[in-house]
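Note that this complex is displayed minus one protein chain, with the remaining chains in position.
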Amino acid sequence: MPNLMESRALGWINRIPAVVDTVLAVCDDLLERMGGNRLRDLPTAVLLLLPSLGLLGVFGLLPLLLAVYLSLFTGKGVNMQFAGLANYTRALSSEEFWSSLLNTFYYALGTIVGAFLISFVIASVLFRLARGRGFFRTVYFLPYITSVVAAATIWRVLLHPYAGPVNVLLTYVGVSPENLPRWLLEPKGVLHLLTNGAFPENWGPSLALCCVILFDIWHSSGFMIVILLAGLTAIPRELEEAAVIDGAGWYARNRYVIVPLISPTIFFLLIMSVIKAFQAFNSFYALTGDGRGPYDSTQNMTVYIFTNLYVYQRLGYGAAVAVLLAVAIVILTLVQWRYVGRKVHYE
Amino acid sequence: MSTRIVLAVLCMVSVMISCTGSKDFKPIESGKVLFWDRQTTDTGDLLRAIISDFNSAYPGLPIEAQYSGGYSEINRKVSASIQARTLPAMAVGYQSMTVEYVLAGAVVELDPFVQDVEIGLTQQELDDFFPAFLEMNRYPDFENKMYSFPFCKSVLLMYFNKNVLKEAGIDHPPATWDEFLAQCRQIKATTGKFAYAANIDASTIDGMIFSMGGEVTQGRTTLFDSEPAKEVFKLLETLAKEQLAYHIPPESYDDRDAFAQDRIAFFFRSSSHRAYVDRLMENSRDRWGMARIPQKDPNNPRTVLYGPNVSIFKTTLEQQRRAWEFVKYFTSRDVTVRWALGTGYLPVRKSAAEDPRMKSFWEEWEYNRAAFDCLPFAVSEPNLGGWQEVRDLIEKAETAVFTGKQSAEEAAISLKKSADQVLKDFAM
Partner (left out) sequence: MIRRYVMYLFLLCGASITTFPFAWMIGTAFKTYKEAATPSLQLFPSEWQWHNLVETFQAAPFGTYFKNSFFVAFVVTTSVVLTSMMAGYAFARLDFPGRKQAFAVVLATVMVPFEVTLIPNFLIVNRLGWYDTYAALIVPWCTNAFYIFLVRQAFMGLPSDYFDAAKIDGCGHLRFLVWIAGPLVKPILVTVGLFAFLGSYNSLVWPLVVTGTDRMRVVQVGLTVFSGAEGVQFNLLMCASAIVIAPTVVLYFVAQKYFSEGLVGTGLKG
C-alpha cells in the first residue's frame, strides 16, 4: 500500500510547481506549531472549517433559529404578538397536521423502498455491463437532470383521466369508461380501489398520492443509481468472483457479499433519502397544482407548512409546524444512526 | 463552552430583533417607482409601452414594471419583503392577498388619494366606473376602506361549442340551469360525449350560486347551506353521476383543449380566455360562442366578477403619490380601452362603450360584446379576511362531489360548517 501511495504522491508532486507545495508545507508547519502538542490539529481544523461553518451559520443555522423564534408568535407583519407555545399545541391538536404527517410517512416509505429496489437492480446490472455503459448511465440519469416542473407537466398529460395516453391504452385493453382510474385526481384510497371496496375509502394512501410516489421513484432513481454505482465500483472484484466459484446464486451473492460490502453507501443513502422524503415538496406542487391534491389527499408536511406560510400567511404557525417536522426528522435520523448504523459492515 | 453558546445565541437574537423591530417600510429603490407584475410577452410589452407613455407625459419619478413570477410567487415575494421592511411602490394581487398585506400594516388606504382635490377623481369620473369594480376593492374587515384598485378585470362566461350542439340537435345555448341540464342530457344521449368539463374553481362556484339567485355570505357567516348553494352542488352531483360532466386537473386548461376538439359542448371560465380559445379554434368563429352563464331567473341575471387588483404600499409619500397617479392614469378611459383591447380584460369605465376602438371591436364578432354586457349585473366575491382558506374549502367540496366522496347535501353542510369556523377564527 505505501508503495502505491508513494508513486501516486510523487506523480502528483512532480507535476505541480514546487512553490505551492512549499507554501502548503510552511502553512502545515505553522498550523501545527500554533496548536502545540495537545491541540495539534485544531488550527488546521479551524482553517478548513471556517468557510463552511461561517456560511452554514449565517444561511443555515440563523434561519433555523429565526424560524424557532418566529414560531412563538401569532399575527402578521407589524402586528405580531408573542404567543408562547400556542402554535405548537394548536398544531398537535389539529387533524390536518396528523393526516399530513401520515401522508409524509406513506410517501417516504413508498419512494425509499421503491427507489432503492429499482436503483439497486439497475445499478448492479449497469455495473456488470461490458458495452454501452456510458449510454445507459446517461439515459437513466436523464429524469434527474430535468427540472421537476417540466417532468411533472409531462406526467400530468400522460395520466390525464379522460385524454391521457395511459387511459387511452386502458380503453383499448377493454376497461370501461366508468372504471378508468382518475390517477392524480383520485382522493380514494388505493387499497379501497384495488379490493373493490373491501377497505374503507380513507385507508392507506390515496391513488393520487401513489402517483406522486411513482413519479418520484422515476425522477430520483438516477441520483441513487449514480451513488450506488460509485459504491459498487469500490468492491474488490475478487470477492465476488470467489462467491461465484463457491456456487453462490444471484440472491446469495447479493445478500452475503454485495450488500454487506456496500452497506456504508446504502446507509448514507438511507439517511439522506429519509431527510429528503420528509421535505419533499416540488413534485407534489408541480403534479397536483397546489400540492394538496384532491380532497387534500396528497398534502404532506412540507405542503402543509408551505400553505400556512405563503397561502394563509400564518408565519408563526407555519414555523411551528416546521420545527415539529425538524424534530421528527432528527429523531428518525438518530434512530437510524443507532439501529441501522450498527448493522453497517465495515472493512 | 456553554457560555460561548449562550453568547452566540444572544448575538443571533439581537440580529433577529434588528430585522423585525422597525415599523417603517423602505422603498427597494428610492429613485424609481417599482411595480411588481406578472405580465409577460405581448401583454408585458403593452404594459411597458403604457408605462413609458405615462412617464413621458407626466414627468416625475419613473415607473418601472418588474416581472416577478405568477401571482403566487409575487405573493411570496411581497410577504418576504414585508418581513424585510423593504417594498416596491405597488404590486398586483387578488383581494385575499391584499387582506394579508393590510393586516401586516403594509398597504396604503386609497380613499384619501381618490378624494384628493388635486390628484383625486371627480364625482363624475367615479360614477363612470362600474360600481362593482370599486366595491370589490373595499374591505369590510377594515371599515370598508379601499385598499386596492382594479387592474385586470374579467367576468365568468359560458363558452359553447356550436358543432357539438348542432350534432345533438340543439340550436341555441342554454339560458337557464334547467335548460343547461336538459341540453347536457341530450348531448350525452345523442352523441355519447361529455357535455361539460369542469374546472374546479371557487369563483365559478360563487358565480353559479349568484346565478341561482343566492348569496355566498352574510356578514362573516357563509350561506353554503342555503337553497341556491345546495342547488349548485346538486346540479354538479347530477352531472357527475350521469357522466354528463368531468372535472379537469387543477391548474390545467384541458377543458379549453377538449372544447377546441369538439369533445365537449360547454365550459365556464373567465372572459379573459377568449384569445386563447380563438387561437385553439384557429379563428373559425362559426364554431363557437360566448354567453352569460345560465341563470335561475333570466330576467334577473347575475354572474361573478374577478381578476387581480393593484395595491400601493406604505413606502415614502412621494412614491405613494406617484404610484396612485399611475393607477389613475391606467384606469382612465383611453388607457383602459387600450389595455382591454390588447389583453382581453375588461375596460373598467362605462364610457368605454362610446370609444370607437371598442365599438369596432364589438362589430367584428357578435360575441365580443358578451363579457362587457355582463358588467351591469356582475357581482364581486366577498373579500373577507380568511377568504383564501374558504376558497380552498369550496374547491375541496366541489372535488368531493365530483369524485363521489360526499353527496351534494353532505358537501354543502360540511362546507358551511368548516368555512364559518375559518371566518370565525380569523376574526380573533
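The chains carry the letters A and B, assigned in the order they are written, with residues numbered from 1 in each.
Convention: a contact is a pair of C-beta atoms (placed from the backbone, for glycine too) under 8 Å apart; a residue touches a chain by one contact, two chains touch by 3 or more.
Since we're looking at a predicted model, the values are computed, not measured.
Student: Pick from A:T89, A:T138 or A:T195: which residue touches the chain that isn't shown?
Tutor: A:T138
Student: Per the definition of touch given earlier, which of A:A67, A:L101 or A:L191 contacts the omitted chain?
Tutor: In the full complex, the listed residue that touches the missing chain is A:A67.
Student: Quick one: say which of A:V125, A:L239, A:A252 or A:V335 touches the chain that got left out.
Tutor: Final answer for the missing-chain contact: A:V125.
Student: On chain B, where is the contact patch with the chain that was removed from view?
Tutor: Residues 1, 15, 18-20, 28, 34, 38, 40-41, 43-44, 66-71, 73, 76-77, 79-81, 83-84, 86, 88, 152, 253, 256-257, 260-261, 270, 272-273, 275-276, 279-280, 282, 308, 344 of chain B touch the chain absent from view.
Student: Could I get the residues of chain A that touch the absent chain, sorted low to high?
Tutor: 1-2, 5-6, 8-9, 12-13, 16, 20-21, 24-25, 27-29, 31-32, 39-42, 44-45, 48-49, 51-53, 55-64, 66-67, 70, 122, 125-129, 132-134, 136-147, 149-151, 153-155, 157-158, 160, 163-165, 168, 218, 222-223, 226-227, 229-231, 233-235, 261-265, 267-268, 272, 275, 279, 281, 302, 305-306, 309-310, 315, 318-319, 322-323, 325-326, 329-330, 333, 341, 344, 346-347
In the analysis below, only the chains that are shown with their structure count from here on.
Student: Using CA atom averages as chain centres, what separation in Å is found between chain A and chain B?
Tutor: 38
Student: Across the complex, what residues on chain B touch chain A?
Tutor: Listed in rising order, the residues of chain B that touch chain A are 9, 12-13, 15-16, 19-20, 23, 72, 75-76, 79, 82-83, 100-101, 103-106, 194, 243, 246-247, 249-252, 254, 257-258, 263, 388-389, 392, 396, 399-400, 403, 405.
Student: What does chain A use to touch chain B in their complex?
Tutor: Within the complex, chain A contacts chain B at residues 61-62, 65-66, 69, 75-80, 156, 160-163, 177-178, 182, 184-188, 201, 288-290, 292, 294-296, 309-313, 315.
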